[in-house]
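Please see the structure below; I have some questions.
With one protein chain withheld, the remaining protein chains of the complex are depicted in position.
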Amino acid sequence: MRTPVTVKLFAGLGPKGWLAVALAALVGWVLVPMAHLLLPEGHPLHVSTYAITLIGKILCYAVVAVAMDLIWGFGGILSLGHGVFFALGGYSFGMYLMRQIGREGSYQSDLPDFMVFLDWKELPWYWTGSDHFLWALFLAVAVPGLIAWIFGYFAFRSRIKGVYFSIITQALTYAAMLFFFRNETGFGGNNGFTDFKRILGYSVTAPETRLALFGLSVALLLGALILGRVLIASKFGKVLTAIRDSESRVMFIGYNPLHYKLFIWTLSAMLCGLAGALYVPQVGIINPSEMSVANSIEIAIWVAVGGRGTLIGPVLGAGIVNLSKSWFTTSFPEYWLFFLGLLFILVTLYLPQGVVGAWAKLRSRKAAKPAAPAPAPSVKAAATPEPEMPAGSAAKGASA
Amino acid sequence: MKRIFLLLSLVLGLCATSVRADVDPAALKALGADDFDAKSGAIATLVAAGDADARRILTALSDDALAVAGERIVIVAGDQVLDAATGAAIKPTPASPESISLNNSLRQQVNSALAALRLLSADRAERLASAKSLLSDMGEGATLLPLLDKALKQEQDGEIKPILVQLRAQASLASPDAALRLQAVKDLSNSASPAVKALLLGLLEKQGDTFVEPDEKVRAEAQFAIKAIDSRLVWSDLSGRLFTGISLGSILLLAALGLAITYGVMGVINMAHGELLMVGAYSAYAMQGLFRSHLPDYVDYYVVAAVPVAFFAAALVGMAMERTVIRHLYGRPLETLLATWGLSLVLIQAARLLFGAQNVEVANPAWMSGGLQLAENLSLPWNRLVIVAFSGFVLLVVWLMMNKTRLGMFVRAVTQNRPMAGCVGVPTARIDTLAFGIGSGIAGLGGVALSQIANVGPDMGQGYIVDSFMVVVLGGVGQLAGAVWAALGLGVVTKFLEGWAGAVIAKILVLVFIIVFIQKRPQGLFALKGRFVE
Amino acid sequence: MRVESNISRNAPADGQQEHWDGEASTGHVLKPGELDLSHNVILYLDDITVSFDGFRALNKLSLQIDAGELRCFIGPNGAGKTTMMDVITGKTRPDSGKAFFGQTIDLTRMTEPQIAHAGIGRKFQKPTIFENHSVFENLELALKTDKRVKKSLFARLFGDDLDKIADTLRQIRLTDQADRPAGLLSHGQKQWLEIGMLLVQDPKLLLLDEPVAGMTDDETERTAELFVSLKGKHSLMVVEHDMAFVEALGGKVTVLHEGSVLAEGDLATVQADQRVIEVYLGR
Partner (left out) sequence: MQNRRTFLKAAVLSASIAAIGGLSSSAYAADTIKVGILHSLSGTMAISETALKETALMTIEEINAKGGVLGKKLEPVVVDPASDWPKFAEKARQLLSQDKVAVTFGCWTSVSRKSVLPVYKELNGLLFYPVQYEGEELEKNVFYTGAAPNQQAIPAVEYLMSKEGGSAKRFVLLGTDYVYPRTTNKILRAFLKSKGVADADIIEEYTPFGHSDYQTIIAKIKKFAGEGKKTAVISTINGDSNVPFYKELGNAGLKAKDVPVVAFSVGEEELRGVDAKPLVGHLAAWNYFMTVKNPENEKFIKMYRDWAKKAKLPKPETVVTNDPMEATYVGIHMWAQAVEKAKSTDTDKVIAAMAGQTFKAPSGFTLKMDETNHHLHKPVFIGEIKADGQFNTVWKTKGPIRAQPWSPFIPGNEGKQKL
C-alpha cells in the first residue's frame, strides 16, 4: 500500500468489503422481511417478531460499539460515558414518541402522563418542537454532539488523558443518571418514557413499522462501518492512530491533538445518539438506567471482546455478549454474571485484540506472513503502554 | 434490664402482700381487652392507685410480661406464672398465656407513669434516672401534677430537685391557674430542650381565633422563653451540621484510602475496589455470627475482632487478584480497568451464592449504638464517632507503613522506578503483590466501618466505587494528604449542599464540581511536578 | 491563565495564518508566520529559570543561537539539557525568563504544535516514532503541510510531496524499508527515521537530543556528515555525550552545568577550561 492516501470512497472498502456490505443489506432489507412476513409461523426459517426486535436492539448496540471503537480503538481514549450519549439520543427521540401518543394516555391529555401527574400545565421549554419528527431526529444527533463537544473541548484542552479521562466520563454518566432520575427534570423520572403508540402516524407495533426500523438499524450500522472505514483510511485516521501511539510526537510535528480528538469524540457521540433514537421505538422504553455506570462499561467490553481498532470486531462483540446474555439469563441465570466477568478477564488477558485479532493471528500464522499493520494495530501495539500513566498525566497537566 | 424489672416487681409484690389494697378487677380485665380506650383508661386507674400492686402490674405490662390466661390476667416471670392481682404464683401453670401487647402511645403512658411512681422511691439513683427519663418524654403531664408536687416536697437531693422543678413547670403549663402557668413558663425559660420549646410553642397556637393560652402576660413570657431557648439551640445546631460533614468525610476517606494506595501509588485502576469493601463488611458479618454462636458474652467486641480478620481477608483476595490478573496488566491501566470490572462482577455473584442475594444483618454493638448527648438537641451517634476515630487510626497506620517501614520504602521505590529498584535487589514482583495486598486490606477495614452504618449485601460495593475514585482523583494521585483533604472537603460540602438543595441535587452538584475542578487542575489538589521523558 | 486563553485563540484550527493575532497583544506587528532574522540570531534564551519542587533544573540560563549555526551541548546528567529543549519546544513553561525565536516570536506563549509550525523541530533522546505506521506514513505525517482536521480528512499527496518523501528516504537510507512498520526497524534506523521526520518538516531550527545514541560507528559517521550538510540551511542544536561525534561536527560547543552555561567555545578551548574539567571531563 505504497499508494498515496486518498479518500476515494471505494478505495475505502475495496471490492470484498462492498460485497459484504451488499450481502448484509440484502439480508437486512430483503431476506429477513420476507422470512418474517411471507413464511408462516412455525416454519423453520420464519423470523419471529421476537427475533426481529431482539436483533434490532442488538444492531443499535452494535452501532454504539462501532462508535466506541472509533474513539477507543483508534483514538486510544476510553470513554466510560457513552451510555449517556446513547440515552440522550433515545430521550430526544422519545420526546417525539411521547407526543405522538396524543390524547391516548391514561389522562387523555395533550401532555405526557407524567407531566399531567406533576400538575404541569404546559410543556417545559425544552419540549418545544418535540412533536416534529425531524426536529426530534435533529436533537437526537445534536444534543449528544453538543454535550460531547463541550465536555471534550475542556477535557482535551486541559490534556486530560487515559484513566483520568475515563474516570471523569464516569462521573459524567453518574451525574446524568441522577439528574434524569429526578421527576422534576421533566423526563418521567425513573420510569422514563414508555407505552409508545405510533411513529409518523404508523403504529409502532405494526410488523411493517418494525421491519422499517429494523432496516434502518441495518442501514445505520452499515453506514457507521463505512464511515469508520473511510475515516480510518484517510490521513485523519493516520493522525488519530499516531496520537494514540505517541501524542507528544504528534504535537512536535505540528498537529494539534485537541482538534483531532474533539472531532472523533463528537462524531462518536453523535453516532451513539442516532443509535439511541433507533433503539427506543424498537425496545419501547427509555429510562435513566441506560446511563448507569455499568452499562457504559459494558459497551467497552463489547469492543474489547470483538477486538479494538477493527471496526467489525465491536459489531461481533456486541452480538456475542448480548446474545449470550439473552441465552444465559434464560438458561442459568445464577451464572450469568460469572460468565460476563470471566469474559472480561480472559479477553483482556489473552485476547488483547479480541476475537478478530485472535482469528487474524491464526490466519496469518497459517499464511506464515505478518498481518496487515494498518488500520488494525498489531498485537504489539495493544501491549504498548497507554500514553500516560496516572503520575505522567499529572505532570502533563502541570506543564499545560 | 428486663431481669431487674422483674425482680423489682417481685420484691414489690412481696411487700405488697402486707399492705393489701385491692387492684380494681375491672381495670385489670380491661388491660386484656382489645380496645385502646379501655386499656388506656385501665392504666390511668392503676397509676391513680399508685400502690405496689399497680406498680407490679405496670412494670410487667411495660416488659410485655403481662398476659391473658383464659379468664385471668397473669404475669409471666421466667418459667412460673403469677396472678397479676395478687402476685401469687399460680399452680398448676396455665397453658400458653397470650401476652398483652402495647402500641406506642400506651407504652409511653405506662413508662411515664412508672417513672413518675419511681420518683418516690427510696433509692436516689432510681429517682434521678426516672426524673431524667421524664424530662425527655413526659407526654401529657397534667395527670402527674399531684405526684410531682408530692415528690418535690420530699425531695432533698440537689441534683434531682431542679429537674423536678422543670417537670412540675411542664406539667403545670396546662393548669387553670394563670399565675401558676406564668411561673411555669418562667421556670422553663432556662431550659435548652426542644421538647420544652415545643410545649411553649403549643401555648401560642391558635384554636379557631382564640389562643390556647388565654393570658396575655403568659404568652409574652412564653415568647421570651422561646427566644432564650433558641439562642441556646443555635450553637449546637451548627456544630451538629459540621459533624455530619466530617463524619461523611471520614467514611469517604475509609472507602477511598485503599484505592489511594492501589491506584494512587501503584497506578492500578481497581474497579473491584468496592467488592474489597464488601469482603471486609462480610467478614464483620462472619465474625458477628462466630461470636454469637461461640462467645455470646463478648459479642459486643466482635467488631474489634473483625478488624484484623477483615484486613487479612480482603488482603488475601487482593493478592489473589494481583497474582492472577492484575500482574499481567501493569502499564496498561485501561485494560486493568476492564479486567478488574470483570473481577468485581465475579466477586458480587460469588457473594450472592455464598450469603444469598438478601442483605445480611450486622448489628451495632451496644457500645456503638445510641449517641453521645452533648446538648438536648445535639447527640453524636457513637458509631459515627467511632468511625471518625477509626479513620484517623487507619490513616496513621498507612502513613507509617508507607513512610517509616522498609516495605513502604520498597513500594515507593518500585512504583517510581521499577527496573532500577529491581537492579538494587528489591524483589519487585513480591513488593507489587504485597503493596496491592495492603491496599486491599485497608479497603477491607473500610468495609468493617461501612458495615456499621450501611447495608451489607452483595452489591454494596458498587455504591462506593465512583465516590472513592472521585476522592483519589480530586486529592491528587499518590497523595495521602490529598485524599484526606478531598474526602473531608467533599463530605462537608455535600452536607452543606444537602441542607440547602436536597440530597439529589447535592450529589449532582458535587460530581459536576469535580469534573470542572479536574479541568482546572488535572493533577488534583496536590500536584506532582517534574520532568517526564516519554 | 493568560497562556490558556492564548492557546485557545492560537489553536492551529484557526492556526497557520491567524494565530499571530495572539502576538499582536505583545505589540509586534509582523507578516504572518514570518521569522525575523534581522539580527541573524535565530534563538534567544534570556535568564530562563525552571524549577521542579525546589530543584532548579534551569538556573538563569541565557544563550543565543545564530541562524544556520550548528551548536553542540554537553554537560553531565541533570545539567538541564533536556529541560532546555522542553522550554524551547513549549513542553515546559519557564518560571521566569524569555525565549524568543528570531526577534519576534515569543516561545513561552505558544503550544507545542504552534512552535512546530513556527519552524522548530525536535528529536527526542529515546526515538519516538509511530511504530504502527509504515516508515512512509511516518514521513507523510511529518510532511510540512496544512495540519488542520478539515484538511486531513480530504488530504492527498501530490507529486512534489512524494518526491520530497522519496528524497528524504534516500537521505536517511530507508528507501527499501518504506513499507515496513516503523516498529520493526533497528534502533539506529529509528533514530534516522526520526531525523528524517524532522527533515520533511523542514524546520529552521532542529533540536537533536543524543541523536547517535545506540548507533554503530558507521551510522554515527554518516549522521555527522548529514548534520554538517544541513548546517547553513538550518540551525541545529545537538545534545550529545559522544565526544568523537561532537568533534566530527565541529562548530561551537556549550557546556551546561547545574542549569546554566558554564563555558562556551570550540571543543578544544572548552576541553581546556579548568572548571569544565572539574565538573565534567575531570570525572
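As written, the chain order gives the labels A, B and C, with residue 1 at the start of each chain.
FYI, contacts are C-beta pairs under 8 Å (C-beta built on N, C-alpha and C of every residue); 3 or more make two chains touch, one makes a residue touch a chain.
Quick caveat: nothing in here was measured; it's all calculated off a predicted structure.
Can you list the shown chains that the omitted chain is in contact with?
Listed by label, the shown chains it touches are A, B.
Tell me which of A:Phe196, A:Phe236 or A:Phe344 is the one touching the absent chain.
Residue touching the absent chain, from the options given: A:Phe196.
In the full complex, which of B:Leu201, B:Ala220 or B:Leu295 touches the chain missing from this view?
Here the residue in touch with the unshown chain is B:Leu201.
If the missing chain were put back, which residues of chain A would it touch?
Interface residues of chain A facing the absent chain: 13-17, 19-21, 23-24, 27-28, 32, 44, 47-51, 53-55, 57-58, 106-107, 114, 116-117, 178, 181-183, 189-192, 194-196, 205, 283-285, 287, 289-290, 312, 315-316, 319, 323, 325-327, 329-330, 333-334, 336-337, 356, 359-360, 363, 372, 376.
Using the touch rule from the top, list residues of chain B that touch the missing partner.
Residues touching the hidden chain, for chain B, are 36-37, 101, 103-105, 107-108, 111, 137, 194-195, 197-199, 201-202, 205, 237, 240-241, 244, 247-248, 251, 349, 352, 355-364, 369-371, 373, 377, 379, 381-384, 452-457, 459, 463, 495, 498-499, 502-504, 507.
We take it that only the chains that are shown with their structure count from here on.
What chain sits nearest the middle when you go by CA atom centres?
Measuring from the global C-alpha mean, the nearest chain centre belongs to A.
Please indicate which chain is farthest from chain C, where distance is taken between mean Cα coordinates of the chains.
Result for the farthest chain: B.
Averaging over Cα atoms per chain, report the distance between chain A and chain B in Å.
The mean C-alpha positions of chain A and chain B differ by 46 Å.
So, what's the distance in Å between the C-alpha centres of chain C and chain B?
65
Give me the residue numbers in chain A that touch at least two other chains, ranges are fine.
157, 246, 248
For chain C, write out the residues touching at least two other chains, lowest number first.
As it turns out, chain C has residues touching two or more other chains at 86, 92, 124, 128.
Could you list, by residue number, the parts of chain A that touch chain B in their complex?
Its residues touching chain B are 78, 151, 154-155, 157-160, 162-164, 166-168, 170-172, 174-175, 178-179, 181-182, 246, 248, 293-294, 297, 300-301, 304, 334-335, 337-338, 340-345, 347-349, 352, 383, 385-387, 389-398, 400.
Per the contact definition, I'd like the list of chain A residues that touch chain C in the complex.
These residues of chain A touch chain C: 1-2, 4-7, 157, 231, 234-236, 238-239, 241-242, 245-246, 248-256, 258-260, 263, 373-374, 377-378, 380-381, 384, 399.
Taking the touch rule as given, give the residues of chain C at its contact with chain A in the complex, in rising order.
4, 7-8, 11-13, 15, 86, 89, 91-93, 111-113, 116-117, 121-122, 124, 128-134, 136-137, 140-142, 144, 147-149, 152-157, 162, 178-179, 181, 183, 197, 201
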